[in-house]
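Only one protein chain is missing from this complex, and each of the others stays in its spot.
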Amino acid sequence: MRRAQLLIAILFLILGLAAPLVVRSDYLFQVLFRVFLFAALGLAWNLVGGYAGQLSLGHAAYFGAGAYGLAVFSKAGIHPWLALLLGVLLAVLFAALIGGVSFRLRGPYFTLATIAFAEVLRVAAKNLAAVTGGDVGLQVPGLFVKSSGRSLYLAAVLLTAVALCITAWVSRSKFGYYLMAIREDEDTALSVGVNATRCKLRALLISAALTALGGGLYGSLFLFIVPDQVLSIDISSEMAIVAMLGGAGTFLGPLIGSVILESAAELLKNIFHEAHLLIYGLLIVLVVLFLPEGIAGTLAHRLRRKSAIAAPPFKAPGPVSS
Amino acid sequence: MRSAHASSAAVLACALALTGCQGGVSQKGEGSRNKIKIGTITSLTGSNAAFGQAHKNGYAIALDELNSRGGLLGKTVELDYYDDQSRPDQAVQGVSKLVDLDNVPIILGAYSSENTRAIVPAVTQKQVPLLMPTATADNVMETGSPWTFRICAGSGAYATATVAFLKGMGAPKTMAIIYENTNFGQSNAQAMQAAAKQAGIEVVDTEAYQASTPDYKALLQRVKARSPAVIYFASYLLDASTLMRQAEQVGLNPAYYTSAGTGFAAAEFPTPDKGAGRNAEYTFSVSQWLPSAKWKGSKEFDDKYVQRTGSHPAYHAIEAYITLLAAAEAIKKANSTDPKAIRDALKQLDMPETTFGPIRFDPKGQNQHPVLITQVQGGQYKVVWPADAAESKPIIPTPPWTKR
Amino acid sequence: MERFFSALQAILNGVLTGSLYALIGMGMALIFGVMRIVNFAHGAFMMVGMYVTYLLFQGAGLNPYFGFIGSAMFLFLLGYLFYRGLLKPIRGRSDFMQILLTLGFGLILTDGIQLLFGADYHQINLPLLGKNLRLGSQISLNAPWLISFGIALMLGALLYFFVMHTMLGRAARAIAQNRYAAPLMGINVDRVQALSFGIGVAAAGVAGGLLLPVFYLYPTVGDQFTLKAFVMVVLGGMGSIQGAAMAGLVLGVVENLTSLYWGNEWALAVDFVIFLSVLSLRPSGIFGSQRV
Partner (left out) sequence: MALLELNRVSKRFGGLLAVNQVSFSINEGVVAFIVGPNGAGKTTLFNLIAGVFHPDEGNIHFASKEISQLSPDRAVHLGIGRTFQIVRPLRNLSVLENTMLGAFLHTRSPAKAAEEAEKVLRFLQMGNAMHLPARGLSLPMLKRLEIARALATRPKLILLDEVVAGLSTSEALALAELLRRLPEWGISAVAGVEHVMQVVMRMADRVIVLDHGTMIGEGTPQEMVRKPEVIEAYLGSKYKELGL
């Protein structure tokens, strides 16, 4: 089971790394960039949203911090990669702040608090034109000398690989079990000595750092950012949708979700034009109705039901079999 | 069970790879045979969708004209739309799609200044000419890219024209700037601040607002407290109507209501059904074009537009219309669909008589489109400045709301 | 004195705007209270309400101040069917899926409306729009806002009465307090939830109808109100209807005062900052009594 998942992940990564051998068009690189970027973002979100069960819809805050960090600090004369790193630090700082306040809240309260934080940041970025350029926008430096779609695409594949490694580590470690315990029942988790707040915060910090890296790549690809773009709730919800549709709390879910959703979105747009959001909405509704645990989750569940061993759907990979 | 999992993934991966390869190879050939594809990026969905539709209508009229005259270089012209969903990142993706997949030799778009600014690096990198119909924020031209050309006049020209007009009217001393917080609004506000400073007009208040909200009364109250002689708006149509209605409610009475076009210059703005109605009266605006403009074919375009859509065109539509015609002209001049040849043809382009006035790009790629100042008089836009184009005298000062 | 009147004017305007916010928030609070569903399609439902009112006005010449009733009925039906057809089958599944469903349905509504009626904006122009009620020389209140305030007040009171004093309302509150015990008391939870969802969405539809004369409509107009409704529900104390109503008024006033003293562009941020402070200092809301 677990080995199969790992194999699939590795297969995807190999395909991703091999794509430049066949793919020539920059457009496809951009579509594939989005696929892998959102796979990485979905995996990042999944640590908090899937494993720890904390439904954040404010990850745009970290994404924007990454993109703006890169743009603002490099404008101040800092080397782009260092600037990106500072952006990641900024995101981690935001995460500590946001987590500190909102992790005391549970359920929908938490979700709404994360939205509110991201929105405050968005409005602030719009209005503090001296720093961020406001709505007029800000130039982002390329991260690579030949900042073509191809090198950034490969960077996105690498980011996905990193996110997959972290997820693999989390899902088999004590930390991962603790996160899942918090998701299932926070009081029970406390009763076995889990410091829930600290665990959630740790997950969020890792997630925020990954998300900020993704934001930096994104900004670097488009070379120009405005607050309504990189700090918008659309980014947050897309991250969550990718992970949830793929299967929240599963190792492969976000990857599969991103492959399907991001390519479907692009395909739909080219086929249906104005109706593509309608179809996209329908797709979401249908998945919710018929694949209750997300695509990967339900798939795994079905397969498992067929086999003789009954096992839980959120089965954490680990040394379970004796 | 393991194999089932793996095989499903393999199928997925293959499918992905296949679509990738096909997309990359197959579509390239057909474009050049008997059709010329022109790429267009606009907002067909999302918050700017209404303007995207205006673009689409303008383009469609031009397309009909082109093809009924036999197309271009003996081929049928086809428009290749990419919907940017009113999102800049999507617009950028559109450039890649149109250039790499569909092999278009030129791109028209996008609608908003925001999205247009976002695609400038992309077209520069891909070395495809970009013709901008409607982006007025001046930062869309700031990169100095040799691949970008703008049909419409920009925010700097708006501000300069407005200030020149005010000086001619007796040089009012104070001004408040009210602008929506988007690229368009902020650029125009910045341009005006600079222009006003140069002309010795004191800017007593600058107010940014969140676009498309129902209530601006408190903002207007704030402006009222500073009692400026001039107000300069940078707003889209919807907010223009709301602002003028609520200006009456608040009792805001400057001597001049001026504006950076767009909302205040839309055909709908003085109408009661889709605009501010009588509250639009006396407002000044910069304008790029009017159905009543003296340029040849303005009336005909208006008729065609009404016939097609049932309503009068705003200047966004004619800018789209003229953008496509200019692109066609450049392709004809270049006698080629090579992007570089078209770019060079655009640089040399000279269309002295179009519905949108003369089209000629300066070395920076900016069309020197004359900016008019209009005033709403009796529910109609009347050109009141510059003097040689004026059809009517400006009415100043604006009568207070209680005396209307 | 001048300053006093301008503040007073801003506060009064804020109350008028806030009354419409209140209706939107009350609808969301009812849905949240009874179902613990965060309805991300709330703004889209409101937008549909605006279109219904608009069509009634254009098609049948029905004044929006009556047309909103049609909008309420249509939306009630839409909400009821949405619950029965889509939401009910996935009740009991994770919060994730319910949120996804409302997000997806919101997209369908928005894009569907755009396909049906185009992306162009519409507005209606009532002669009433130019009428102002003057109180003394300094204060003036715009007639359409006043009327919608009156109607919102009445309907808000009606909704409150409904929840507090009718059988259905009591059942809804019982479910809100304890979802598991309610069926034991003979409450048909599904029916009550379907009706509550319908009513909650209808309240948004009414607000849309009342907003139409002073605003305009286009397919994505509702999006901004979804976020506002969240803020109200939390400020009001999750699921408290009267709390959400109060929060709506407060939001209207705060936005106007922010615009007056700081700048309109910060109004939204102030909304959220208040929201966050309340959430961290007093998670049960300013007006709520329910514990988290």
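In order of appearance the chains are A, B and C, and numbering begins at 1 in each one.
Basically, a contact is a pair of C-beta atoms (placed from the backbone, for glycine too) under 8 Å apart; a residue touches a chain by one contact, two chains touch by 3 or more.
Fair warning: this is a prediction, and the values are worked out from it, not measured in the lab.
Interchain touches from the omitted chain, evaluated on the whole complex, reach A. Only one of the listed residues, A:Y178, A:Y218 or A:F251, touches the absent chain: A:Y178. The chain omitted from view is touched by exactly one of A:V194, A:I260, A:I279 or A:A296, namely A:V194. In the full complex, chain A touches the hidden chain at residues 172-174, 177-178, 180-181, 184-185, 187-196, 309-316, 318-322.
Basically, only the chains that are shown with their structure count from here on.
If each chain is drawn as a node and touching chains are joined, the picture has every node linked to every other. Separating the CA-averaged centres of chain A and chain B is a span of 35 Å.
For this pair, chain A with chain C, the centres built from the Cα atoms lie 31 Å apart. Each of the following residues of chain B touches two or more other chains: 44-45, 181, 208. Listed for chain A are residues 126-127, 274, 276-277, each touching two or more other chains. Contacts from chain A toward chain B in the complex involve residues 1, 3-5, 7-8, 11-12, 15, 19, 22-32, 34, 126-127, 129, 134-137, 148-149, 218, 221-224, 226, 228-229, 234, 256, 259, 263, 266-267, 269-270, 273-274, 276-277, 299-300, 303-304, 306-307.
Touching chain C in their complex are the following residues of chain B: 44-47, 49-50, 52-53, 181, 207-210, 212-219, 221-222, 225, 237-238, 241-242, 245-246, 248-251, 272-274, 277-279.
The part of chain B that touches chain A in the complex is made up of residues 1-2, 4-6, 8-10, 12-13, 16-17, 19-21, 23-24, 44-45, 81-83, 85, 87-89, 92-93, 96-101, 114, 117-118, 120-122, 125-126, 137, 139, 181-183, 185-187, 190, 208.
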